[in-house]
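Up next, chain A:
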Amino acid sequence: MNNNETVTDKLVVNENWCKGCGICVKFCPKNVLKVENEKVKVIDIDKCIQCGLCELRCPDFAIYVRGK
Partner candidate 1 sequence: MKSKARLMQGNEACVEGAIAAGMKFFAGYPITPSTEIAEIAAEKLPRVGGKFIQMEDEIASMAAVIGASLTGSKSMTATSGPGFSLKQENIGYAALAEVPCVVVDVQRSGPSTGLPTSPAQGDIMQARWGTHGDHPVIALTPSSVRETFDLTIRAFNLSEKYRVPVILLMDEIIGHMRERVELPDAFEIEIVNRKKPTVGRDQYLPYKADEDLIPPMANYGEGYRFHVTGLAHDETGFPTNSPAMADKLYRRLMDKIEMHKDDIIQWEEENTDDADVVIVSIGGVSRAADTAMKQLREKGYKVGTFRPITVWPFPEKRLLELASKVKTFVVAEMNLGQIALEVERIIKDKAELKKVNKVNGEAIYPEEIIARIEEVL
Partner candidate 2 sequence: MPSALVNEYFRTNKLPQIWCPGCGHGIITRAITAAIDKLGLERDKICIVSGIGCSSRAPGYMDFDTLHTTHGRAIAFATGVKMANPDLKVIVITGDGDATAIGGNHLIHACRRNIDITTIVFNNNIYGMTGGQYSPTTPKFDKGTTAPYGNIDKAFDIPALAAAAGATYVGRSTAYHTQLLISLIENGIKNEGFSLIEALSVCPTYYGRKNKKGSAVDMLEWQKDHAVNISAASKMTPESLEGKFLIGEFKNSPEPEYTSEYQKIIDRLCKE
């Protein structure tokens, strides 16, 4: 079920749970994310500061910060 998972050093994204609402994208302070085909996508992981705001507000628990 969780096979559609994108794991980076800093973030994990679960495409199966993502509903593409764009909340994480909008409130990410570093423009790390975008929504493509109704799913979230990491576009610039280098800029991610692991602030966790995406995780805090994702209504579907589809994105979270690793190792925190």
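Note that a contact is a pair of C-beta atoms (placed from the backbone, for glycine too) under 8 Å apart; a residue touches a chain by one contact, two chains touch by 3 or more; residues count from 1.
The candidate set was assembled so that all candidates are chains of the complex that A comes from, given by their letters.
Please read these numbers as outputs of a predicted model, since none were measured by experiment.
**Q** Determine, using the touch definition above, which of 1 or 2 touches chain A in the complex.
**A** 2
**Q** Could you pull out which chain A residues touch candidate 2 in their complex?
**A** Those in contact with candidate 2 are residues 2, 5, 12, 14, 16-17, 19-23, 25-27, 55-62, 64-65.
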